[in-house]
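What follows is a single structure, and I will ask about it in a moment.
Here the complex is missing one protein chain, while the rest keep their positions.
By written order: A, B and C. Residues from 1 in each chain.
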Amino acid sequence: MDVSEEKIEVIKQTAERIRKDCLWMSTRAGTGHLGPALSLAEILATLYIGILKLDPQNPRWSDRDRLILSKGHGCLALYSILSQVGFFERRHLKDFCSRFDTVLPGHPEMKLPGVEANTGSLGHGIAIGMGMALAAHLDKKEYKVFVVTGDGELQEGSNWEAAMAAAHYKLYNLVVVVDRNRLQLGDFTENISRLEPLAEKWSSFGWGVKVVDGHDVRELLLAFEEIPFVKNQPSVVIANTIKGKGLKIAENKVEWHYKVLTRKQYEDLKNELALEELCDE
Amino acid sequence: MPKIATREAYGEALAELGEEIKDIVVLDADLSKSTKTSVFAKKFPERFFNMGIAEQNLMGTAAGLATCGKIPFASTFAIFATGRAFEQVRNSICYPNLNVKITATHAGITVGEDGATHQSIEDIALMRALPNMTVISPADAVETKQAVRAAAMLKGPVYLRLGRHPVETIYGENYKFEVGKAVILKEGKDVALIATGVMIAEALKAAEQLSKDGIDAMVINIHTIKPIDEEVILKAAECGSIVTAEEHTIIGGLGSAVAEVLMEKKPVPMKRVGIRDVFARSGKPEELMRVYGLTAEDIEEAAKSLRR
Amino acid sequence: MSELKKSTRTSFAEALLEVGEKNSNVVVVAADSASRYGDFVKRFPERSFNVGIAEQTMVGVAAGLALSGKIPAVTSYANFLAFRAIEQVRVDVATANLNVKMIGTDTGFSSAWLGFTHLALEDVAAVRALPNIVIIDPADAMEAYSATKAMFDYIGPVYMRLRGRKDEPVIFTKEDKFEIGKGRVLVEGKDVLIVACGGALYDSLKAAEILRLKGIYATVVNMATVRPVDKKLLTELTSYLDKVVTVEHHNITGGLGSAVAEFLAEKGSGVKFLRMGVKDRFGTAGSEEMLKRHFGLDSGAIAETVENFIKEIS
Partner (left out) sequence: MAITKEKVEELSEIARRIRRHIIEMTAEAGSGHPGGSLSCTDILVTLYFHVMKVDPKNPNWPERDRFVLSKGHAAPALYAVLAEKGYFPTEELKTLRKIDSMLQGHPDMKNTPGVDMTTGSLGQGLSSANGMAIAGKLDGKDYRVYVLLGDGELEEGQVWEAAMAAAHYKLDNLTAFVDHNGLQIDGPITQVMSPEIIQEKFRAFGWHVIDVDGHDFEEIAGAIEEAKNIKGRPTVIVAKTVKGKGVPYMENQVDWHGKAPSREQAEEALKSLI
């Protein structure tokens, strides 16, 4: 597979933009799940720029690929990428958690163009994605369904119900991307309830598995291009990532699951990270 | 009149509708023979999905199908549909107002011998607490058939409550079911008996008994518990007292819904006949109805106590 | 009311630690929610368990612990406890009447910006339909403290509603005794009875003050135990107060309002009645203040609604 350097560069820039958006949106609102959004940047940028068939002018185009952010708390990154590819105007980003009944709340909802499912309660995404994948088979459509989950999220049994069922129904058009940042709200996943050997778990459930560096755009692209990894079976990409990636003080720090920069911290970092002005109107 | 289980009527109605409405898909959680979705499965195997014993996944999958324009009927026992998968129904179906029909069978204590874990006596309370949900509890096979059709035509989530055990047929073929519109089965002026589901038959018997004692009872079938027909309740209140009857806990179901309306609009003395906030046990349906106070005599007694 | 502010979650953790020090049978099971137990987990790591993000498993594990003589507490966002795991609460805990203490947090409007999935407005309805479970909705941090103590003294399943981390105004003192099943008259007035619980009590008290300035005198009752509701007190009060308003941070279907309606309807008291709460709708993202305003449940709105209610009747 040939991956052009140019494409990789565009995706990398998009990912950086996601990070910057996450930082200013969360600082401005004084709230948000920053760490789990930052780990998603390359995954979402690669999918939205390089892989997904979408039409932002026609968000409900019936042949589009679907992406469900099952780890709904990572929505800062999703909001950024959706605005970047044109589902809505970037000026709306400043509504994140700061206007009543905002279309950019703390967990994504379908009232925002480009959001495919209301998520926020963990462990619901794969089942919903499975329904969409089944519908594609029924309608003889070619679209794929991507579900991005957290790693800690995989402790919810509903995921394994769904994993078993998706393999049973041979949903080769269903792809799960696990944001394996190794941290959950309370601690490292392996201290809370061990997930490893995670790849074996998925393959024992009948899925094709690939483990990649979730911050390496080339690896991500190559993996997504290869789907399905096993003929007629659903695929899972376990993307090893760093929670809080790009913000040094937050990287691999459990407390940054639900913590944001103070305005002062933001200003101090502004030059170093080339961050945007906090618009305050 | 022959006794037919409402689930049987569901199976037939669904198979018929499947012919007409191609968007209907049916999901089950390993209980298709019991819920009677097997009839549909046989006819339209490609539109039937067995999710295995995974009710949460059943509801999530149904929601996903609905986002793609399908009209999913998701069936399992009432206890699992509303209990195990409660959060999935709330978050994945009700909040997005998706067009999913949760048709649950084996509701209430007439499920019988399976015992407390399988006797769903709180399902109406749970489903009624969810915004956007329409809650329907048909009385017999005729009403069920029409309710299934009405559910398919209605846009949005519906909870249909069906039973395992054969029940008496109340309605003739000319009956017209309308979502949200209660049916006055018998006019009366002394007391109003408001019932739902299998308790309709009991309420009718109770009214007959009461008339022997010179008490003229009105009998109302509230098949749609949410949204509830306030108009009919206010009309019933003109009788001066009301008895509600349901095969469900007295907390949160029909009795509560009627109490809420009465208290806010037209308070008159009332009594709730239902399962009195306890878990029931194993036994034959008829025995259980007797032990837990769900017979015509119980309704009759409640009506008389209000007149004292 | 004092100037002090404190979060119900902080108070719960303090009381839990004290209870845990006295009784070595007290254990906690978390579903990636251990921080809610505060210092207990540090002080008693061997009595603290975490099953990961698996609330159903959390409740099941607690049932198993209770069956082995432990007194387990479980906690999570109310949604995951009372919705995701409701069937486990029913079958594992309620049918067996097990001594499990269930603490649903971030109820009402306190989860604010997290959006509808986390806004628990139907949890009381769900739990109240299940036999055997006591439901407590404390009004402030002090009551959360004393209710936690009372909850562990009581033998049997209890569901307690807490709110978020945010400090909120304090109404009571730590010394105020909490008795399960007992409502409490906080303000006496001749015109109308306001029955409130949980997060709605503070604004109901404020509303009573506003009403007083307008010459309307309200009796305000704190009905912290929603199940069983204090029937004796309601009987007593409705013998001379003929207008009743319930106020709760919950759907008006299935919660405190329904509980009071059921009782009064069957009692045959001809009182005029009104339920205030969220009118059968899901929540949305907003600060607590915005949400209260939106759903007409801030003190001004409560006062206005009560005033109109009285006017309409007379």
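Simple rule for what comes next: contacts are C-beta pairs under 8 Å (C-beta built on N, C-alpha and C of every residue); 3 or more make two chains touch, one makes a residue touch a chain.
Given the structure is predicted, the values throughout are model-derived calculations rather than measurements.
**Student:** For the chain that does not appear here, which of the shown chains does it touch in the whole complex?
**Tutor:** Over the full assembly, the chain not pictured touches A, B, C.
**Student:** Just name the one of A:T119, A:N159, A:N173 or A:Q233 that touches the chain not displayed here.
**Tutor:** Per the contact definition at the top, the residue touching the missing chain is A:N159.
**Student:** Residues of subunit C in contact with the chain that isn't shown?
**Tutor:** Touch set of subunit C with respect to the missing chain: 27, 29, 46-47, 49, 51-52, 54, 56-57, 59-70, 72, 87-88, 91-92, 95-97.
**Student:** On subunit A, where is the contact patch with the chain that was removed from view?
**Tutor:** Against the missing chain, subunit A presents residues 123, 155-162, 164-165, 168, 192-195, 197, 200-201, 203-205.
**Student:** Considering the whole complex rather than only what is displayed, give the residues of subunit B touching the chain that is not shown.
**Tutor:** Touching the chain left out of view, subunit B contributes residues 28, 30-34, 50-54, 56-57, 79-80, 83-84, 112-118, 281-284, 287-288, 291.
Note that in this section only the chains that are shown with their structure count from here on.
**Student:** What pair of chains has the most C-beta pairs in contact?
**Tutor:** B-C
**Student:** Averaging only over C-alpha atoms, locate the centres of subunit A and subunit B and give their separation in whole Å.
**Tutor:** 41
**Student:** Just give me the whole-number Å value for how far the CA centre of subunit B lies from that of subunit C.
**Tutor:** 30
**Student:** What parts of subunit C, by residue number, touch at least two of the other chains?
**Tutor:** In subunit C, the residues touching two or more other chains are 79-80, 84, 116-117.
**Student:** Show the residues in subunit A shared as contacts by 2 or more other chains, in ascending order.
**Tutor:** 118, 120-121, 123, 157
**Student:** Considering the complex alone, what residue numbers of subunit B touch subunit A?
**Tutor:** Residues 25, 46-47, 49, 51-52, 54, 56-57, 59-70, 72, 87-88, 91-92, 95-96.
**Student:** Where on subunit A does subunit B make contact in their complex?
**Tutor:** Result: residues 110, 116-118, 120-121, 123-124, 126-136, 138-139, 157-158, 161-162, 164-165, 168-169 of subunit A touch subunit B.
**Student:** Quick one: in the complex, what on subunit C touches subunit A?
**Tutor:** 30, 32-35, 50-54, 56-57, 79-80, 84, 112-118, 284-286, 290, 294
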